[in-house]
Each structure stands twice: as C-alpha cells, then as structure tokens.
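With one protein chain removed, the remaining protein chains of the complex are shown where they sit.
We just call them A, B and C in the order they show up, numbering each chain from 1.
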C-alpha cells in the first residue's frame, strides 16, 4: 500500500498494465517526453520507450482513429485527450466507429481503446477547460463511460478499462487530482494523504466497471452523484446533519441501477448532483430511471443539482459549480417536502 | 393554402425566406444543382443562383465552420447535413463554437446559422441513416433544437429558425417526409394530402420556437413525444381506446415545460416516446422534469418508450422502432398501475 | 446584392443536355512516366503526382517502365475477378430493382482498382476499403453467396442483419468492416499500420476513399499521422469524377490532382490510370515495397469514372450527361484488359463470352443458394433477439432486460 493522489494512481495503473501487457501503448498530446500536462503519464516514456508512449499531433480525431486502428491490430491503446472540452473533434470516431465496430461486424472486429480525459471545473480553467460532457457519451451504446472519485477507484477502474475488450471513455475529475474537494472554495486545499481512498496498492488490482458504491450509508435521503461531487455530497450530509446515503455512480454506462434503486427505496428521497449543465445531463437519466424504479417509495420528487444551463464562466466558477451551499440548500428543501 | 408534403413545405420555407431576405444562403452536400438527396432544396439554385445555393465539399465540419463565418459576416446561412448520422464531424464546430460565440464575446459576435438534417429511421437506412441524436444537442446550451412532425409546423418552424438570431439545429424526421406514419409498417403508406397539417400557406408565416402543442386532447394519460412518434402516439390512443392527450414537443430546447406539465397534472399519467436510444435520451430530461413538476399528481411512474440501447439494426428496423405495438402495450400497462 | 458576387463556384464541364467534356483531364501517353527507384526522395518524385502512370496504350499494348510483366495466367485470373465483380454487381443491381434487396452500390467501371490492388498486396496486409471495393472482398476469398447473404440480411448474413447491403467485412481475408461514414477508415488504416511497425512486422495497410471524401477531416488525420510516423500504409483516392451529384472540382480537384495532396507533408503521390489494371498493379507494388522497406506512406490517386448511379437510390440523369461514361478517355477497365489479352494472343472473344456466361451462371447459382438462408419475405429469418448481441463483449443487464421485453411481444416499458 502507498499514499497516492489521483495523478499518481492513474500513472500507476498505466505502469502496472504496461509492465504486465506488452500490447498496451499510450498516445496523446504531450503525454510522452513531457509526461502530460497533468503529469499522469510522467516517467512512462523513460521507462517504456517512445514507441509505446507516443507524443501525438494535435488532432483528437486522428488520435482516436489511430488508436482504433492499433486496437484492431492487436494493441491495447490508452489515448489521452488533454481536456474533455477538446474531445469533440474526436466525437465522430468515438460515436460512429469505436462504439459500433463490434456490432456492425457482428463481433469479428473490435478495438479495446481506453480514452482518458480530465473533466470538470474548479481549477479556474474557464469555459474550455471545465466541461463535463459525460452525458454525450452515456447516450451512445457500445461504449462504457466511467468517472472515478478517488485514487483507489481511479487506479482500479482504469486497469479494468484497459483490460476491457469494450471501448471505455474514462473521465478524470481534475479538481480532485490532488485532493478531495468538499465544494467550499474558501477552505484551504486538502491532500489525499489523509483520505482512506488515498491508500492505493502499488500492484495490480481492479475495481469492476458497472458497479456503483455506497460511500456513506444513511437512512433519510439518497444523494446519487459521481466525480468531484461525491465529496461535496458527503460534506453536505455533514453540514446539514441530514442522514444521507451517498452513492458514487462510478460507471455511467452501463449503470448499476440496483445499488441506486435499493437505496432510494430505503430512504424515499433522492437528490442527484453533477457538475455538468443540468438540462439533458446525465442526471436526467438517473432521475428518469429512479422515479420509475422507486415510484411507490418516493416521498418527494427527485431533485437535481447541477451546473446551470450556460457555459462554465471563468469568473463565476463558484456560482456555476454546484457547491456545498447549493447542494445543502437542495437537500434541506427536499427534507421539508412531506 | 396548398397541399404540401414535408419536403415541399421545407422547400417552401427556404423559398419564402430567400425571396424575403437576400442574406439567406444555403449550403450543403448535393443541395445545389441536384436539389438535395431528399429534394428539400430542389429548384432553389435555379431560382437564386449558385452563389446563394452552394454545393459544398463533403466535410460536415467545414460546412458548419464556413456557415459560422458567413453568419458573422452578415449572411444568414442554412446548412444541410445530409443525414443526422453524419453530423458528428461537425460536432465540435456546433458545440464549441456556434453555441458559444455570443456568450464568449458577451454578445458582440454571433452567427444565426440554421442546421437542417434528416433524422430517424423507418426507411431501411440501416444504422448510419437512421439515428436520432437530438439529445446530444439539447444538452448543449446556446443552441435551439427543433423537430417538426408535419408540413405546417415544418415550414413555420423552419422560417422561425432561419429568422432566429440564435443557432438552431433542425431535425427532420425523414420517415414522415412524404406522409404521416402510424408506426405499423404493415399498412400501406399514406400521404399528407388528407392530413389537416398538410394544408400549408404558400407565403410567409411562423410557428414560434419554444412552444409545444397539444395535438390530441385527452384526460386519462399524457403522451409526450415529437417527430414521427407523434403519429404513432395518436394511433396508439385510437387503438387502445385510452383517452390520451398527445403533446408534440416540437422544440426540444428551450423546452415548453408548462404545456407538458399542465397536461400531466391533469391526466396524472405520462408516457414519453421517442425513436432515439432510450438510455440518456431526450426522454430522460422530459421524465426528470415532469416527475419533479407533477410529482403530487402522478398516479403511476412516468414511462419511456424508445429505441433500444443498441445501434439501429438494418434488418430489425421494426423491432427497434418504438412502433404501435410497443407504445400501445406501454400505455395499456400504465393504465393498469393504480 | 448577390449579383455582384465574386465567389468562385466550381462548375463541371458538362451537365445533362451538354456534350460530355473531359478536356479538363490531364492525360499522359502510356509508358511516358518514369519509374523511380523505391528509395527515391519524395522531393525528387513529385512528377509522379501530376503525370498519369499508364501501361496499356490506346491499342491495348503494354508499354514503358511500369509494365509489371505479368504472365498470361495472372492476367487471365485478373480478368476473371474483374468480370466476376461486374457479374455480381449486374445481378445484385437487378435484384434490388426487383425489390428483393433494399439497397445496392455497384463498382461499375472501377473494377480494376480492387482487383489490381488486391493482387499487388500480400494476404497479411490489411485492407480498409470503401463501399465500392467489393472486388477486394471477392479477391480475398469472400464467397459470392456470403456477399449476397449480407445484402439479404438473412440467417447467413455475416453482419447478422445489422448493416445496409454492401457493408461487408472479412476478418479471415483481412478486409475491414465497411462504415457508412465516409473516410473514417482512412486514419484507422494508418493506426493499424503504425501498430504493425511498432510490433516490428512487415505487414502494411491500405485504405480507399473517393474523390469527394478527401474533403473530410479524417483524410487529413490519415495523411498527418502517416507522414509524422512514416507509417507503412498505402492511401488510395479513387477519383471517379463524381461524389453523388458533385463533380471532383467540388472536392478541390480543379486546380491540382488529388495525388498531390500529401506533398506538403512529404508524402509521395502517384497519379495512376485507374482503368488500367497493369498500371495500378505496378504502382501499388511500388508503394507496398516502399512501405515495407521503411519508406513510409504513399498516396495513390486512381483516375477512373463511376460508370453507374451512385447507388440504387440515385438518378444521375439529373446532374450529368447520360453518355458521359462512353466518352471517358480512359475507357472501360475490363474491356481494356480483355483486348490486351487478346492482342497478346492469350484470350479470345469466344473464351471471354464463355467465361462471362460461366460467371453469370455462378452468380445465379450463388443467388439460389443465398436465398435458401432466407430472403426479405421468405424464411428462415434471423432471430431479432440477436440485435442485442455484440453491442458489448458481454451483454449488460439493461440489454438483457430489453431483449426480454422485446420478446414479450414488443411490449412498451
């Protein structure tokens, strides 16, 4: 066991897999010699050479297409898209190709590509370094969509993603790369050192794709969330004193409906929280599914707290971010509903 | 007044606007000399010249980018994407640029582009000529998203879209270009001639963006839908004898919540239907919003009937398409819920 | 206001009602373009992108440095594959016209491309074709009946009913699955080739796009990645003059040949007579050798003509002269190879006629066979429950429950 932040955990997942499986290759913008703008691939090129950790031209569509071709030819590529905001030039290759290869060739061809990309705001990145586009991928059948909320899961899920024969889009909530964040920007930053999920085995292990986790047990209200907001949810539970059950979705697609529904049936109340723009966001799917599954147990309408339906404004990051205040107010109000 | 099918109505909207406003230009693949693969722009180049109705290179990203630039320079471009399945190469220009131009320049720059594109299945087009990706656009703030279900609305909404200073993505459900379709593929095709919404004024008129329409009044159950499924919903109401209120959403974004919520509050039951893949589809937003708005009036969980969570398979089009049988079964079951 | 427009709008030389006019096509006489050494520097062989590599001359004689000197047997085999492709296309076109399949796309007039390049590549080389490369599938061993079953979406359909007709694949033959999305396969081929190089193998990749498709982003991605990593790949542009209704000038072919598109990245380009099997074979072999020896990518433009409508959904009489193909200066690839063989004394009209009849009957037999696995109207039918398979490696719970739901007589959920 070692103390790792999320960057180190992600790096370690690469390292473990590259060591274990010579077909694993890494490509992306600045991932090689430099080790990535967030340092997630630091040291890998020195260790595995520049034929396995490849600096790519700035062309997200090209990176994903090349990864697809490599995957078809027996490699297991891990592609980094520098920011999730820059994944759209590769959208066609993901949606029309990567996601459908297996289906359209009835299983003869597939490409086990993992696409890693930092997402979310809270780092003063402005509207083009803060987006959370997971909903745009969760709607696409044929790919799996993952977002870890801590170092332990990040490593375990990334190893599962790399090992998966299905393509995976792996979002990394960059706000918590270096430490958990409870959604109050006034407080000083904390590190992963004191967090139990900052304890990470150095070797190989997996966290399975497709399983949500109850990260805080509770009886009164369920908060369903993922990524950075997991920590905000725990803080909101503390702050409000409401006995919340907090569930970390971890895999957006395929969704572990049972874990979520069991909790909501138990508590009778559900608040969904994510950073992305609310309208048409992934929270809509969660709410639609859970109102259906838990209709007869629900004591109040399912709520959603999310980013506003605007781009992520640089100066109003903390007004946009669904932080502690907004989430706490939301669950307080929900408890008032009879 | 004239009898028009949807293709003629769309063509007429172009014609009216090009006549009225010399800044309106049309561009897209095969739209010019040939008049479009679905003939929606037929005759326009002959009438307005090849400098206003422009055959474009096969590059959806380039088409949208060029349209953006034209819009910034005072033109009002209408871009056709030949099939919605091929809009993804232009996704970045739509999401990162067209949608954000006004916001990021605090109103100094904007581009009033309308993007028209045929969507949906039911024409034996296979998985790359059948998609309904409206959810991927509705989640993006800064663009409006529209889908008409009949010739009258198609023309009126398209004129509104072209006149709008906001960018609009305009989906045309190609299955009903030539006639309404009740979701039963066994029946012979019908034309728009006998449909009241096939009566279309020849001149200028608008249907406002952002307003849903109650197309069939009823008391027992609300079906919220749009595009081709509007006709399937009406047929399902007839077939089941359930007193359904059918609402045509018409504009996915911004959504006319009031019309929908008023109906659901009245009926206490709500079924949502669309052709797109269900998971993370636009129906999720509808369900999430309506369970919140109408929680205390709902007598059963909100249901969703949609395409399965797979690509649209060529041979199993009618198993994939949420047709009359599936929708009828769905609302029957919903009526059984107490 | 638009009357003052100064915008250049590319217009084809002829539209319906006009005389066909191919004066824009720059031609070189057969045998006139030098064949450089495989190791030549790109900058020294730019001439290959503006000339037109041709072997067969107007009298059907093979000429010049690019003559691959194939023997009679090889040429007869090539001719046979081209004829088979055409016979298949003919039949399937009719079959679609009779409403017995939903859609079809011919390669009429372009058959030499797939066959010549199929012959020049090795079995271990991977092909990423476009929808007009059916000849490649045939050449690489896909049976007629399997092609037909794909078009029928029947119980023997290699795609299990999931793809439009003509969207074949062949893992065994190393031919990739065809995408409905133009050009997407081009940079994938480059990635495949990069992997081959990374693994130290000497397999190369080849891919094909149309003239119109060169405008897509993926064309650029392919060229960039191929150039940067010197990937062992052959990137082919099949310039058949038309992209549905738009002529090749709409894709930027008016000022410079497509073969020149990679020069700015240091990728050599060869402009080849796409209706001359010998020239294509020879140019492809040159590029394949170069790639295999570490010389990197080559862009090959195959100048040809789309002899038929774009697809069964298209009506070209709306946008081009009816008799354009007959006036196309590079003729019919099949006819040219046939005459060449006859001139060599290795073939005859009688043999040709006989072989054609044989192939037509093979196709007919295959069609009979194919129908046994089901047609659009007659069983056996594919099981719709299969539509939930292969979305993922293993079926997730939501798809399992949707499958159950569908089987419960298509109930809503």
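Here, contacts are C-beta pairs under 8 Å (C-beta built on N, C-alpha and C of every residue); 3 or more make two chains touch, one makes a residue touch a chain.
Remember, it's a predicted structure, so these values are computed and weren't measured experimentally.
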Ask   = Which listed residue (B:44, B:59, B:135 or B:176) would be found touching the missing chain in the intact complex?
value = B:59
Ask   = With respect to the chain omitted from the figure, which of C:76, C:230, C:313 or C:375 is a touching residue?
value = C:230
Residue among A:40, A:54, A:136 or A:230 that touches the chain left out of view = A:54
Request  = Spell out, residue by residue, where the missing chain touches chain C.
outcome  = 1-10, 42, 49, 194, 197-200, 214-215, 217-221, 224, 227-232, 249-252, 254-256, 258, 260-266, 269, 294, 296
Remark   = Across the whole complex, the chain not displayed is touched by chain B residues 25, 51-52, 56-57, 59, 61-62, 65-75, 89, 92-93, 96-97, 101-110, 141-142, 144, 164-166, 210, 254-255, 257
Task = Could I get the residues of chain A that touch the absent chain, sorted low to high?
result = 22, 29-30, 33-35, 37, 48-52, 54-59, 61-62, 85-86, 88-89, 124-129, 271, 279, 303-305, 308-311, 313-316, 319-320, 322-323, 325-331, 333
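Heads up, the rule we're going with is that only the chains that are shown with their structure count from here on.
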Key: Centre-most chain [mean C-alpha coordinates]   = B
Ask   = At what distance in angstrom does the C-alpha mean of chain C lie from that of chain B?
value = 35
Note = chain A to chain C, mean C-alpha position gap in Å, rounds to 41
Task = Could you tell me the distance, in whole angstrom, between the mean C-alpha positions of chain A and chain B?
result = 31
Note = Multi-partner residues in chain A (2 or more other chains touched) are 89, 92, 96, 103-104, 141-142, 255
Request  = Give the residues of chain C that touch two or more other chains, as numbers and ranges in rising order.
outcome  = 159-160, 162-163, 167, 179, 181, 217-218, 391, 398
